[in-house]
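A protein chain is absent from this complex, but the other protein chains hold their places.
Chain lettering (A and B) follows the sequence in which the chains are written, and residue indices restart at 1 in each chain.
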Amino acid sequence: MSVPGKFRFVSSDRRVREDRRFVVGKGNFAADIVPQGVKHVALVTCPHPAARIVSIDKSAALAMPGVLYVLDGPELAGATNMLASGLDTPNVPRYPLALNVARYAGEWVAAVVADNRALAEDAAEAVVIDYETLPFVLDADAAYAGGTLVHEAHGSNVLLDRTFTWGEVDKDFAASPHTFKHRVKWGRSSTVPIETFGVTASWDPWREILDIWASIQMPKYPDQTAMALKIPMSSVRVHYDVDVGGSYGVKRGIKHTILVGYLSKRLGVPVRLIEDRLENMRGGDMHGPERFFDVEVAFDGQGIIRSMKMRALDNVGAYAGRSPFQLGKPVGAIVGPYKIKSVQYQAIAVVTNKTVQEAVRAFGQSPTNYALERTVDEVANKLGLDRLEIRRRNMIRHDEFPYLIPSGSAYDSGDYHTVVDKVLAHAGYDELIAERERLRATGKLAGIGIAACLEPSGGNSSFEPLLNPKVGTTTWMDSCRISVDLVGSITATMHTTSAGQGHETMVGTVVGEVLEVDPDQVRVVRADSLNSLPSNSPVGSRMAIMLGGAAFHAAKKIKDKLVAIAAHDLGVPLERVAYKDGSVYDTTAPDRARSWAELVTMAHRHIHKLPAGMEPGLSVSHIMPVPMGGGLPTADGRVQMYPCYSFEFHLILVTIDPDLGKPEIKRYVLGHDCGTVINPKIVRGMTMGGIAHGIGAALYEEFAYNTDGLLVAQNFMDYLLPSAHEVPPVELVHHETPSPHTVFGQKGSGESGYLGAPAAVASAVNDAVRPLGIVINSLPIKVAQLGDMIAQALESNAREKQKGN
Amino acid sequence: MKVELNINNATHAVEVEPRTSLLDCLRDKLLLTGAHAGCEHGVCGACTVLVDGAAVRSCLMFAVQADGYAITTIEGLAPGPGELSPLQDAFCETHGMQCGYCTPAMILAAHALLSKNAQPTREEIVDAISGNICRCTGYTQIVEAIALAAERMRGQNDPVRP
Partner (left out) sequence: MKPAAFEYSRPADIDEACALLAADDGARVIAGGQTLVPLMAMRLARPSRLIDIARIPGLSYVRDEGREIAVGATTKQHVIESDPVVRSKLPLLAKVMPFVGHTATRARGTVGGSIVNGDPAAEIVLVAVTLGATLVWREGGENAPIAASDFFLGPMVTALPLTACLAETRFPVWSDARIGVGFHEVNARQSDFAFVSAAAQVALDGDGRCTRAAIGIGAVTAVPFRLEGVAQSLQSQRFDEDKVREAVKAAVADIEPMADLHASAEYRKRVAVTMAARAIADAYQDASGRA
């Protein structure tokens, strides 16, 4: 579909319009919005991993200056419905404030409302809570085994335990001469935006409207707010023109919203909660997956992997939330870019006394890719095969698309071998190997990391009915409305928030492309939830496909209408006119034309010139379902997960100072194919940022707990975010394999980089330490721990050598 | 307490509690919301402002300590309504941001660097922004923006408008 030079604006290196407001400090972030008379919330949190709340004494706090109210769990639970959980787990109820039992250190127990945040914090310290500590469980294996239960009434710690078998797994294992099995661990980390979650709610009892300004990124936010607060959805007005200061999946402050929404109604004043960093890290419920993968593969002597058994055990924290679904999305790319014929996949989510997980960039796909790529490396190692060669042998070939994987998704398009070849050529693979050997000769440890993976994109809801048959949602729409006003200006409306993805620029570009007008002349605005069309927010790498698609189709409707008006006014059949640069002309007599201004005037003012029955004005909407979606899963759990599949191939060189255990990334090359690129600056930026996230997850970031069940990495001195020092320059190798399912051939790229970087870093570190006999199957790989492992290996190798002598 | 602050070349008398950080004072009292709270414990750098030309963390300074200094916030950098400084323009040219939350601080840190060093190396740029965490970009396009601005400010290139 995409041919270079085919587009006028799409794919050209245009500026990002949102940037202008950000560089002058004029973003409109949640904390910047301060309604008159707003009151501030601070939270009282549980200091124990599990405790019964015996009593709450608010009197001292209420007596303090500037304090309006202290809210506790029983009052809030009595007035609201429980928070929505994706799974069918009615005995794992969750409310914004703990109800009788707190289940993780940092869980909110009470909320103080005061004139300013400092006073609220003063009073929060004065709320006296009597706790009776309870036994707790932190480890997923232990939680799965039973024993200490996080939710007594649920009867176990297991929220989800489902085994899928796609294809003839047993037969394929029996027929394969080799098998390999190992366990790898993905540590608990997250994307940790620099803006914490913030929300302000203001209830107007006369209009019966709850206005909400929030740094939110989640589907079904107004709906869930209305349901929990027991008010009609038409009484909830979420303002989508709030700039979100980074999200990458986690800005899902539904519990925060219910809390301040209730308080605003209860107190009759606007109320806001802007998390501070401690609240954010401990009880903001934005931790990401923490998974054990037990992976077993069956393969032949050539390294062809025929079958895979994967057991993913996810420690989702204390409540169900949405996170168990992060075990579902990877089903749509469970075999990665490889032709594995059969798969058994066991997805297990257990609750523990840790902070609740939330959706994190890639929604479980990055950990799964890591597990798969670690496994492919080990298979290569076992056979003594080159890690590149084994990937080449197993990868789906360009001519095999669309390619149906065992779990029911058809990959749309791809050219994996070409991308790999381009990366190798760019990097100079032989020279890279020579460089590794040179480094090793100087006494350093050095390793090459390789990772190939897919980015399922066009986020759809298919994992919901897959993991919870009571949910029948089969598409996640997105929409665009376009109006051309009576003087001819174009305004496009989008219906959700953005967190830096440049959606306004994308919509402008797409509308400009279709209508053949300068994209900078297209105003792009955001509706609020009371006048919006359906959207499911920027999740699952979907907006280029979904919002881009909706904008395309809406613009097309405008164009079609202009063409119809012109043909009618010119008195010629539709087939005889053509649209060019905003005007329409008679193809048989190009002088006979109707200009943009004339057509707009006719549409708005000269109804007598319109074709009979045509609606006057120039306002259209388009609501788009996800391409290839719409089907329910089969009984054995096969479903088309997402429509499009981007590809990335990472090739990196890492050195490790053996005395310190400190890894350093010396070279980072990424081949990236997300189909047609709508805006190169945006795609490149998101990819670079994704790699930085991946490096963080691989080497630095972990929500570590101590044996007392307390989160010990709860501030930015202990939870380590990569700085500019830690992120190396990245060389991007671009390739375009358009998708047949999208309007320009575009695929998603919002999760790119992050999907493969952890696997690539793990691959490189393992390659570096393999000569010492070390295998590292756990992320993050922290400096001192790696240093200790290397020292132990050197010591025991030296002992062995001595024995040998 | 009453404190007189010189911000963006204008004097403001404000009444603050001693515990009010310069950051909160700028945002809440003076409505200069370009400085952002990220961690409030001095690590992320999102609250960076210039104090006598040097980049500092406004969350680690109390407003009552800030009298008598020339304080520059992001609001003081643009030459006029709708206009951008060369550095701001360069950030737009390379798309040296995504969500925009760390951006004002990043630009001020870069501004402090370029005012002392017209021809910074990549390492110097990286070091100058290493106290400012960005979670969106992986820093690549930020480093490029600062290098581009330095080049343009040395007169080797003229700003282009889109």
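Just so we're on the same page, a contact is a pair of C-beta atoms (placed from the backbone, for glycine too) under 8 Å apart; a residue touches a chain by one contact, two chains touch by 3 or more.
Just so it is clear, the model here is predicted, and its values are computed rather than measured.
Of the candidate positions A:76, A:127, A:278 or A:334, contact with the unshown chain belongs to A:278. When the full complex is taken into account, the listed residue touching the unshown chain is A:718, out of A:386, A:636, A:718 or A:800. Only one residue from B:33, B:48, B:73 or B:137 touches the chain missing from this view: B:48.
As for the chain not pictured, it touches chain A at residues 117-118, 121-122, 125, 276-278, 659-662, 699-700, 704, 712-713, 715, 717-718, 720, 722-723, 725-726, 782-785, 787-788, 791.
Against the chain not shown here, chain B presents residues 1, 17-19, 21, 24, 40-43, 45, 48, 51, 54-57, 59-62, 64-65, 68, 109, 112-113, 127-128, 130-132.
The working rule: only the chains that are shown with their structure count from here on.
Considering their complex, residues 17, 19-20, 27-28, 32-41, 43-44, 46, 73-75, 77-78, 84, 88-89, 91-95, 97-104, 107, 125-127, 129-143, 162 of chain B touch chain A. By the touch criterion stated above, chain A contacts chain B in their complex at residues 14-16, 18-27, 29, 31-32, 34, 118, 191-196, 243-248, 274, 276-277, 499-502, 520, 681-682, 684-686, 688-693, 715-717, 721, 723-725, 727, 729-730, 753.
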